[in-house]
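Quick one: structure below, then a few questions.
With one protein chain withheld, the remaining protein chains of the complex are depicted in position.
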Amino acid sequence: MTRYVVGRLLLLIPTLLGMSLLIFVLVRLLPGDVVDAMLTGDVGASAAAKQAVRQALGLTDPLPVQYVKLVGGVVTGHLGTSLTSGEPIARVMGRAMPITAELAVLAVVLSTIVGIPLGVLSAVRPNTVSDFSARVGGLIGLSVPNFWFATLALLVGSLVFHWIPPVTWIPPWQSLSGNLGQMAIPAVAISVYLMAIVMRMTRATMLEVLSLDYIRTARAKGVGGRAVLFRHALRNSLIPVVTVIGFQVGALMGGATVVEVIFGLPGMGYTLIQAIFGRDYPVIEVSALYLAAVFVFINLLVDLLYGVLDPRIEQG
Amino acid sequence: MDKRRSVIDPILELPEREGRLTRRALVRAGLAAGSSVAAARWLQGWPGSLGLARAASPAPKRGGTVTWGMTSDPVAVVPFGGVSGSTFEITALVYESLLAWDRSLRLIPALAVSWQIPDDKTYVFKLRSGVKFHSGKTLDADDVKYSLELQKTPPPPGVIQSFYPKIASVEVVDPMTVRVHMSEPDATLLGYLAWGRYSSIIPKGLYDRADLRTHADGTGPFKLVEYIPNDHTTLARHTGYWNPQLPWLDGVTMKVMQDEQARVAALRSGAIDGSTVSTDSAQLLARDPSLTVVKGLTAVFREVEMTIHGDGKPWNNLKVRQAINAAINRQEIIDKVYSGDALYSSKIPPGYGDWPIPDSALKSTYEKFDLAKAKQLMVDAGMPNGFSVTLQSIAHPEDYTQIAEVLKEQLRLININVTVQPLEIGTFATNNGSGAFEWQSTGRGMRGDPSGFIADFDPQSALYKAWYAGGYRNQELTTLYYQGLHEPRPVKRLPLYRRMQEIILTEAPVLPIVNPMYYQVVRKRLNGMYVAYDATERGLITAWTA
Partner (left out) sequence: MSVPQTAGTPRWVRDQVVVGRLRYTVSRVRRNPIGITGAVIILATVLVAIAGPWVWRVDYASQASHRLLAPSPAHPMGTDELGRDELARVIHGASVSLQVGIVAVVIASVIGSAVGIAAGFYGGRADAILMRFIDIMFAIPVLVLAILIAGLLGPSRTNAMIAIGIVYSSAFARVVRGSTLTIMSLPHVEAARSLGAVDLRIIVRHLVPNLIAPLMVLVTVYLSTAILTEATLSFLGLGTQPPEPSWGSMLNAARSHMELAPWLAVFPGLAIMLVVLGFNFLGDGLRDVLDPRLGEVQR
């Protein structure tokens, strides 16, 4: 087991290297650079003047040199500085990371504590009102884009309650209640899709497991209904749920970016897309790399959880 | 009561230029501030206002903080050098220059209380005494010399921009007097200083002491407390400001909120006190009793640019360009894209003082919609069957692309097949600067001097080389352009710039389209706000909370 974990962790390195190279190449291929992006046409700067700025920013070094500097910087912990604001990237990410992480965690928590019970309910009472309403709700959750949900929430909030989440981010260490009040609606907006998937998944596998022979046998033996449900069926249903959450990490990231833009939260997603539009190479490269590492790491966790939940599955 | 005492103390400490501060001077200052506020409120919402507070409006008073929703991140708060429009929204409140403009774009004193022009290559500025930077340092001529010289070649991320006047040297005559020597007569200096976007005055040596992308030290009414990129900027009242009455507000938080719907919701719920919104949102919010809609023109007019290189493309032909100009129904664009709230625009946009060609002349002559004439011109040019062209546009904000779409439908009627290609801003700006486009739908911006609007046609400029080299040249235009640069008397300059606009609108190397109204919506507690022509929020300097 430990060997497997260590082996997988070691495999992270080539993955991340490949990822960093891919991002680096794609980003440098983009037309225009930070100098063009910052000077929006009207300034009429000459080409020579722009070149001088590029030199000062280190953009005229040959590309392989720049790449090596990037990788070396990341490894040694010197993440560089933003080309547009001059802020150390470590500080930028230190500010942005907690926001996106909190959004993602809240979204996963919400979707599981709502999705799983609803799925169970739906499976245990098939073809009842609660079943149908859960399934219809699930369908709505699957087909409403998250930006729509967020906009609708803002509209209802401002028109009906004359309240919207505070616009400036309140860190949780400053005021936990304020922070949760602020993050609640964005987190719900992201989690709706995942909630629907989790619900459907739970329902489907619960239905399947409930009809399995060994459940029937256990019931026949007289083991209580509740015990049967929660011990055997639920445990086995969790495997595909965990798997699908692992798959949906990327979508969560996309959803987080959308709500960050709408609610004005300077998280990783928002920072990253602003950096792409502004051609702020160091920020793009480091943030994308960081996100990739998180994705792959979560992937590993899912694989490990998979092994824990179902001992029949071999590792390695 | 205690608050008022602390407010008066800085006034008493300030050494006034005329000697001791007298009660009469205080009253005069108060009246001046009051009347400027009244003037501001009268000019507010020109032309025609919506829901503006009328007779029973409260008098200005000190105190209160305001949260403003910005549409995009300032990127960096550098005082000069390569800056984006949203940077200027912050620096307009934090930094000042030697001169300023009133609401009609007439020059008024700022850091310089008076100026003389002994000959056509020399300007002498007498500085205001007792002006304090946010750090506490007193302004003197050394700071001005440092700033003006550094503006010529600003440190990174600044880039040499084309608006820098032909300043040869800056001489310190005495601590309160500066003499600027020009290398040639240049009428743009005063406008360059009044505009302030590139001419902020900073303390000597500031660039060596601080990172000005995220820090600031100016003389403006607000000082920069913190700037968090992509998040917010916090400003606090500069208690040592040279105008003791202003600003009324204790502080401003400029929060970046890119999404329009989020800003609308924030306005309704009171999370922000003001923001810029689109025409449709303004109409919607006008019905809300807790909000006031303020509107006004800015210098950001829309135009369609073309590259003309004499390479056989159809619009190299004068008649074709004139046909296109006649086929564009600007009123339809105003109605469809801006709900009727926009004006025809010349190459110098309406609202820029007396310089632009009047609206009536544009509608009747230079930008008259005449489809029959357009068709005839296409036939005369030998292109009755039209041609195909790609029109690039900025994807966000949407109205640039919407204009392109309406144009596409309009030009279809003279058989021009337009392919609209929305691009994201980074790529668009790159293409714009290098001339890598056929046509582009874009917006221009404020200029310090009217020559700035004609500078595209200066054969020595980078833009001319990218857009028109080898294809478009009008000798009269070039001659007039240089003449206008060197002629210092406004009364003599005016006919020159009228003539230049006539040439441009007749030969149509570029197509100015419309100048839309700019809407800002504020909560009722924020009074005295107006739309600034340079699209900043400088109204906050004279605004107050009820």
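Order of writing sets the chain letters: A and B. Residues in each chain are counted from 1.
In this text, a residue touches a chain if its C-beta (ideal position, glycine included) is under 8 Å from a C-beta of that chain, and two chains touch if they have at least 3 such contacts.
The structure displayed is predicted, hence computed values, not measured ones.
Checked against the full complex, the candidates A:P165, A:P186, A:G269 or A:P282 give a single residue touching the omitted chain, namely A:G269.
When the full complex is taken into account, the listed residue touching the unshown chain is A:F147, out of A:Y4, A:Y67 or A:F147. Of the options B:D250, B:E424 or B:E487, the residue whose C-beta touches the omitted chain is B:E424. For the chain left out of this panel, the touching residue among A:Q66, A:T112, A:N179 or A:T257 is A:T257. Contact between chain A and the absent chain runs through residues 11, 14-15, 18-19, 22-23, 26-27, 29-31, 139-140, 142-148, 151-152, 155, 193, 201, 204-205, 208, 240, 243-244, 247, 250-251, 253-255, 257-258, 261, 269, 272-273, 276-277, 288, 291-293, 295-296, 299, 306. With the whole complex as reference, residues 260-261, 278, 280-281, 283-284, 336-337, 395-396, 398, 401-402, 405-406, 408-409, 420-424, 426-427 of chain B touch the missing chain.
Methods note: only the chains that are shown with their structure count from here on.
Chain B has its Cα centroid 40 Å from the Cα centroid of chain A.
Residues 30-32, 35-47, 49-50, 52-53, 56-57, 82-87, 92, 95, 151, 154-155, 157-159, 161-169, 261-264, 266, 270-271, 274, 276-279 of chain A are the ones touching chain B in the complex. Residues of chain B that touch chain A in their complex: 67, 69, 73, 75-76, 82-85, 156-163, 211, 213-214, 228-232, 253, 255-259, 261-262, 264-272, 424-427, 429-433, 442, 444-445, 455, 461-463.
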